[in-house]
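What follows is a single structure, and I will ask about it in a moment.
Missing here is one protein chain; the remaining ones are kept as they sit in the complex.
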């Protein structure tokens, strides 16, 4: 096999040195009772060429291969990715390196991630960003745990029911064994998290609100900060569409204590939902409570600038059972990708692309309204919005998929059973006016 | 535009230093009468995203995008290319470098090409291989010129009429202004170059024979060497299918003086015919007559091994009008690609793949014979062969293209008018038995 | 001694990306605006984030230069113990990049995602076969995430038994993520010393295992590279007391086709696709940490599960006993594609050969170097072997000094100071994809360094000299953290 360099002669010579009569002999320390009698039952190995055919066949069983039009967001967004990014990130010096335990030969990764941390803090207006987390859901769960751990008196965390449904499920999974509890904050008729309901809640350790929320609406984060202050609890915000911060006031400006976000929009392909990029940021006060790796700047013995993994006394490999989290590998290469994306769009590009997303969403919303859809909520949104669809839309939607490979929104019923016939639509910079007009015509 | 880094401020500052009031002012030395009055009339610039759509549309107007089955060779062959090769050759240190004029920072290119030269000499059994030429046709023309220049008495070059028709045309183009002449050697009923006809030819400076020839047949090169000796002329061989040398006796073993070949089969995509890879090899005796770059091994001031471009006194940038050729840029990156391919297949792989090509060709030939095709010639072949097709094949062939995207052979009439209803077929390692059986069924 | 790979070359200084920024530059091709501007209410909008403004070439040059400061598996031997830094096949990247996979939206619907679902379903099957378990989830995003999943399953299991337990046994050789993951489930870690042979002794386990102990976390082969020979007895002891056995499968590369953990008493096991199954580590991930379980524990696996009906596949979420959801969508699908491609490329015999040759390489190194470096546990090892700096102490040379000096020789150092049970551990895992010549070169390098430790210790204490930077001040970095520019 081409990945295995050993020639018969190599094996003979090496066995002699290793002091084993045979390859099987190398496993003599393993009791026979423990060894498997009947090897592995797997498909015949494929050649590189058979593999290509097989994989292309599989890939072609996904609609995506047809280059479809995606008006679905809900945590995974369809944005342009510049050609330079896949090229640069696939350079093996980045892709085939391990976590930078040996900083002298990892400065590329380390400076890159340091720059990532910096650009993320700029994007979010926060003091500190970690070197990445798995995804927004797991990052948000970690934030909830921080809030709960820091608050000796309360054991509940209040979470908006307009936080991404999957993220709420992940929080539940993380909390289940801990005795902590998640309480849901309902939403108002305007599709915003109900501040009054939160006000009324007692002994909670923190509050988590997503903005733009799952309906795409921009929450009044200032109000939540106020309530959090009055309750002396941590204020956590999350988001699934990182590009929103190209135009919206960032979480830091509202005084968020912790921010969990999804960075997939920043140059990372949708890839059926993962790997994405968990963004996790906090205030300096919480520095030592943050989970996962942090890259810091320092000097070498010649006084030259350099970068290292730092504050590892928070981490499992030092603190073991007392660590702030169990995370070890994170989503480093996707963090590097996001850094490349942010450097590529820059201050001008991110603003323009963010605005374009909003422009298209506004256009699509009015086009659909004109086509007989009902705009359900009147709250400001970024690039997603909810519409009540007219009779027979379900069928038209199926047609659109088969005829134009166009996915017209996401049915909200599975997520909010009360919202039958409500769909969540998303428009990004990739959708053309003509596509939107055509859609409106077809569904009218 | 994202490729142009200049900010307005940069331009202002730089103009001040340059001493020009404006960008237009930079062109004041150009007489107005020479300047164009009405700029350029070109399409509106496309964004990266519009370009992607536009290019995919163009690409999709080529049958190739459908992943077609190609039973055509004739100088461009359909072989497997390992995934590592496009990755490695696209590394910018290779791709974005110029010709290695500064050896200290070009050792990657230089050692790589030195290894290419070495592996090509191994493949062909020759003393010296150049750093590459444009393609086989131009390399062959250069070989013809060498033979003619070295022979004061004769001004004709004898060329087999089974040398690739395009290559013969290129030779003609190169000879036209020189007063030299190309005389064709006819072929026998067995589809081989007619040695007797060559024997009979007078005052020729050299003879060029392709093997495997355009019909795919393996020529008796020893016979031509003998005749060349008797006439004291240079013996040139050429080939279009480099993989043949994985199994066939190489040109050097027959005493060829010069070899011109096409290296496209060595890991290079067909790319509508170019860029391919011109291979050019010769005996040590002819070293100083060879056209183009050569890489040689030497030492640096610390006695360390290193590589440089050498023997440049043959070349245009030193010898100018007295140079052995006018070639400057060659097909370097494709030479690097071929080196990677040869290192990947290795001694075992090239033999096995070459044999597979032959096995499949033999299978296809008998399958077609069984289907009513007539094998016209009985000479040994490598992976191409000629068949006389039955009634109505033309139409069936067109059907196969439209229904299965299968190209069943190449009509020889345009190249050899006497060979109506004769097709040249090619089978490579990529054709499966099942595909060949199906073809045979459909055309029976 | 053959010529060592390390040498000096021209690379490039490169400032922080924002230092190259100039007002007005933009490296992205801005999409055409084909609809009217729809300004947001000013009360909602903020300043544009202060991102660097560059040209496309600036960006390309910046990251090209940064990459050249890095060491990857493609650059040289990377014998990082416990990390299985094997060759990452390029064809895997080609497969994962296919539009049908990379472009797939997670909520397109089962009907339109059959290729992805089929791949996940089959990959679960293959991993179940390789590990000898009944069920597998691919959802965990990394090894530690897989451990958490496993702990949650064990926790849910005990909850279902009606009585939760408070403790879990963790050997001193365990990876730090093990106790950290246990803590996340509220379990108190009971530290268990391994025996003189470097493996667990059943008596020791019996001594601490009780009805209030949820179970044990065992890494097998353990982080000393030794096979836990008493695994069966240990499992029996734990089971007898109603506990479950968690297996850390990060070291599965040693025993594919030889031992099926699911058949020897282990109840839950996680794998690292970014180790055993050749997916690139990416300088810190993303990886994937699938979890395999026994029949009895399948109901607890996270949702959604992939199920097959006739020849079509769907996600199923109504699993009342499930621990719930661990990832926003289905885990790191892009990583799964690569592992799937690897398994199909290797086949059964290929994976067996992988383990045999990984173990051969490790034992060859162990035997070749045990005269040079101290070998605390001198026994046949599996895929890695752990030395330490005992012999070098007298020259005031530490494992770290030797590691840094290896950089000058052109090798990535082994894992150092782990596992904790070996003081000054020097943990070498060559993996099966390193050739004998490269390994011999590595052995020569270590021997040369050991000699330098006696004759020329300065060379080690001042190492490395070849990389772009010399040793970095990690203390200062932690004392006054500078985490952003």
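Some points to look at:
Per-chain numbering from 1; labels A, B and C assigned in written order.
Going forward, a residue touches a chain if its C-beta (ideal position, glycine included) is under 8 Å from a C-beta of that chain, and two chains touch if they have at least 3 such contacts.
Computed from a predicted model, the values in this text were never measured in an experiment.
Considering the whole complex, the hidden chain is in touch with A, B, C. Here the missing chain is touched by one residue of C:31, C:49 or C:76, and it is C:76.
Of B:257, B:315 or B:384, it is B:315 that touches the chain left out of the display. Mapped onto chain C, contacts with the missing chain fall at residues 3-15, 20, 22, 55-58, 60-61, 64-65, 68-69, 71, 73-76, 87, 89-90, 407-408, 410, 433-437, 464, 466-468. In the full complex, chain A makes contact with the omitted chain through residues 2-5, 7-10, 47-50, 82-84, 87, 92, 105.
Rule of thumb we're sticking to: only the chains that are shown with their structure count from here on.
Averaging Cα coordinates per chain places chain A and chain B 48 Å apart.
Per-chain Cα centroids separate chain A from chain C by 20 Å. In this assembly, the C-alpha centroid of chain B lies 46 Å from the C-alpha centroid of chain C.
Within chain C, the positions touching two or more other chains are listed as 24-31, 54, 56, 60, 64, 89, 91, 93-94.
In chain A, the positions touching at least two other chains are 48, 80, 82, 90-91, 430.
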